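The complex appears here without one of its protein chains, the remainder shown in place.
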Amino acid sequence: MRTAVIEAAGISKTFYPKKLPPVAALQDVNLIARTGQLTALIGPDGAGKTTFMRLLCGLMKADAGTLHVVGLDVAERPQAVQDELSYMPQKFGLYEDLTVQENLDLYADLHGITAAQRQERFARLLEMTGLTPFTGRLAGKLSGGMKQKLGLACTLVRSPKLLLLDEPTAGVDPLSRRELWEILQRLVQEEHLSVLVSTAYMEEASLCQDVYVLNRGRMLAAGTPEHLCRLAEGRCFSVLSPASFSLRILQSELLRDPCVTDAVPVGGRVRVITTTPAAVPAILKEHGWKKEPVAPRLEDAFMILLHQDAAQERQAVPGLSRTDGLIVDPLTQPVDIEARDLVRTFGDFVAVRHTSFQVHRGEVFGLLGPNGAGKTTTFRMLCGLLPATSGYLSVAGVNLRKARTQARANIGYVAQKFSLYGSLTVYENLRFFGGIYGLTRRQLERRITAVMEEFQLTEKADYVAERLPGGYKQRLSMAAALLHKPKILFLDEPTSGIDPLARRQFWQQITRLSAQGTTIIITTHFMDEAEYCDRIMIQDKGALLVLGRPDEIREKLHLPGADMNAVFIAIVEQARQKGNEGI
Amino acid sequence: MTFFETLALFGQHLRYLCQKELITIFKDPRMQFMLVMPVIIQGFIFGYAANYNLDRVPYAVVDESHSSSSRDYLARFSGTTSFELKAVLGNTSELGDLITSGDVIIAIVIPQDFEDVLSRGGTAPVQVIADGRNSSIAGIATGYVSQITAAWNESRRGSAGPITIESRTWYNPNQITRWNFLPGLIAMISFVQVIFLAGLSIAREREQGTFEQLLVTPLSPLEILIGKAMPPMLIGFAQSAMLYLIARYWFAVPFAGSLGTLTVIILVFMLSSTGIGLSISAVSRNMQQVLVYVLVLMIPMVLLSGIATPVRNMPEFLQIITYADPMRFAVDAVKRVYLEGAGLAAIWRDLVPMFLIAAVTMPIAAWLFRHRTV
Partner (left out) sequence: MKLNRHSLRRMGALTRKEFFQLMRDQSSLLMGIVLPLILILIMGYGMSLDVKNVPTAIVLEDPSPTARQMVNFTEGSAYFSPVYVRSMRTAETLLAQHDVDAIIRVPQNFAADVNQGTAKVQVILNGTEATTAMSAQRYIEAAVLTWEAGLSVRSASAGQATTVSRIWFNDANTSAWFFVPGILMLVLTTSGVFLTSVVMAREWERGTFESLFVTPIKIGELILAKVLPYFVVAVFGMILCLIAGNVLYDLPMRGSLILLIGVSMLYLIISLGIGLVISALTKNQFLACQVSLMISFLPSVMLSGFLFDLHSQPLAIQIISQFLPTTYYLQLMKTLFLAGNYWPLIIRNGLILLGFAILFIGLAFRMTRKEME
């Protein structure tokens, strides 16, 4: 009996887009996934993960190499392979105009599940995914996390010999993500399922037995999570900045240091990876701050691998003056956004209930919450996209009820999905938005040059936007939103779907903007990013659960040093329990 | 802000909106192709195809009389290009197959006693059988046969009869149906294109998420509306111009009117069609719905416009419905300007309904797209 469910040897695949140079999506990739366990495939955006998944299911043909899945040659017998495996693509093809039950039935029928098997299986899947109460609801009406879970349930209507999951948790909140992984682990234990999963979350990959790291079409490393972690052995430290110094500015300055591979705020401290165990970054020397060694995590190893691979041209982000680092209590600054008793209802459904808060000038304000918590609704009301049902709302000193157009001149907005004009070039997009914001021709040219430099888009000026890689698109969206130097910047999940390196850079830009006095409102599903915020607000089921500095919240929950993921889950679960008791 | 600054900003907003809109449309080479080639191909093909004039209509002859009179009579038919002789039969029994198979669509049967009756000074009946499966041709052809017959009668009497009919057809002396159709086509093809483009414009932005990005900018709803309306109008106008050139210079349909008047009509017509397109766009949730709504509205509008068959031949209730069809007025106005050289004073009755349609649909579109962004 074979122990390998996937055997890929020397796989290469090149795409030949029209009028563009060929793209080598995969080059000489080898991978072996063992039966009955979880194997993770990790890598940044555009690494070739999806291409590899599609090759495995026979939806594409490799240019070179051999590929055996469940013991069958995929190139020769694609249908036989497709009969044996289940695949959940990144964008799962749920039929949004069918109900949850109808979607499940469809896939059960396609896989030939008998009525007897079905009853037991459906009950279990629905229970596991928490979809039991929603069987009659249209899939299009489910929240993002629930859709993802329904996609998984549809994929799992039978126990396949191999389960392929392409980024199953992208855009899913931490609670739902945890539930999804519990389901997966249970299935592997109980049914000895073999799973290959690609993911952008390193903590998820560390739950797998084997991890493969893919970058720019090549396999960088493979091994157990523990084995990979050893790459970062001795190079990981934690730095505590004094209370008067902003965490994100410390992190930003560390990233600029040549002897730092990576720096990221975690649990109220900054986690640093140095190029050598002995290296001490300049800013630490200068202030005499200590670095304490910490145990390496998979993410550390991943960052080291990526840096090695690319000799990543570290993009020069202009530095900040030292005084910027000193915390100015944002609460002493003038109020830029004020919401009083904000309510929004859709029919008899209350999406946001009686919410009040203030955001001060230069503050980075995080809006968090599980899928469907009401944060998108809140966000849309703040940008003036959605009128509030009741309550008072002023943005940049303008009452939104009275002068929406006027308020809009002061804000910049980056939507969740890339929403600039895909068929326009970078330059054309910028010129359009600049023109709309009323810049004169001379101002416009100056600002376009400035933002293109700032966001390293100058080389791509004549590229059509939709062909840009994810990271560039995100930077273009930012550049367009900042052309008119808005007082307030709204960012709706700006970092979902972009890779860790690009995310670091993104936050450096945010840090700089905030230091210059721009107020920033941001929503995100990466809880570690909440560490960058001055204050965060967590909502669930339309109600405001907590509002405060990350440290304050940790203290309140008696979870000092905990990462935000844990904090978030604790808060939402506590609130839900209370709610249930209340009933 | 002073009034002039506001105005300048308004102008700037519109300029950038239109520029963006046009770039998005023309960037895709497939779209460039779809906007230019079909217009030209349709112009030519329909220009040739849209023909109710008789040309080489295949006919059969059954001459049971075999007389000099019958030969003389039949010579009248071979002398015209309207008919083309396909078969000469001895008796009527073979006619059935010939007509049913579609090989000939008209048959002329001359009875045995044809010459006798004529020489007796009586009235000799010539039977004309036409294929009613193509009734447009059948009707026209039988009419033409009787005309030829009447003319033959007259010439047989030697001297001309006491009455001379002087027929003159204004604006189209040879009664060429193509001349009526081509000016109508100037309106029709751009109508189809404009209603599609305007229809898809908002729906596409909504589907791609860019509409929200527009809504958070300082653009006012009015500016967005105008910015969305102008590019389809421009494109439609350019297409009309192409068709005008084809009609005038390729098919050589003489142009009697003034280009200024024609431009005014086309612009007003584009305005009303854009209004309809944008309203559809604002109602629809996605592009697929737009496609369906556009088709379900557009096909009847084209059919009822009078471009293929005259509005006057329609029953009363349908004629009333055509008042909601801007194309009906556009087709009428364009034809009158093009062929008759009518001025604005003569066609204001066509312009008013188009204006009214625009005045109703544009505000609806503006209101809808503001209130359907949930």
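We just call them A and B in the order they show up, numbering each chain from 1.
Simple rule for what comes next: a contact is a pair of C-beta atoms (placed from the backbone, for glycine too) under 8 Å apart; a residue touches a chain by one contact, two chains touch by 3 or more.
The structure displayed is predicted, hence computed values, not measured ones.
The chain that is not drawn here is touched, among residues A:L20, A:A64 or A:L110, by A:L110.
Contact with the undisplayed chain is limited, among A:A8, A:A25 or A:L85, to A:L85.
Residue B:M314 is the one among B:M314, B:L344 or B:I364 that touches the chain missing from this view.
Across the interface with the omitted chain, chain B contributes residues 30, 34, 38, 42, 45-46, 48-58, 73, 97, 99-102, 105, 114, 117-140, 142-147, 149-150, 152-154, 156-157, 159-173, 175-177, 179-180, 192, 196, 200, 204, 287-289, 291-293, 295-296, 299-300, 303-304, 308-310, 312-315, 318, 335-336, 339-340, 342, 346. Hidden from this view is one chain, which touches chain A at 54, 57-61, 78-79, 82-83, 85-89, 91-95, 97-98, 102, 105-112, 151, 154-155, 164.
Just so it is clear, only the chains that are shown with their structure count from here on.
Across the complex, chain B meets chain A through its residues 9, 12-13, 15-17, 19-20, 23-24, 27-28, 208-210, 212-220, 373-374.
Listing the residues of chain A that touch chain B in their complex gives 346, 383-386, 405-406, 408-409, 411, 413, 415-424, 428, 431-433, 435-438, 464, 490.
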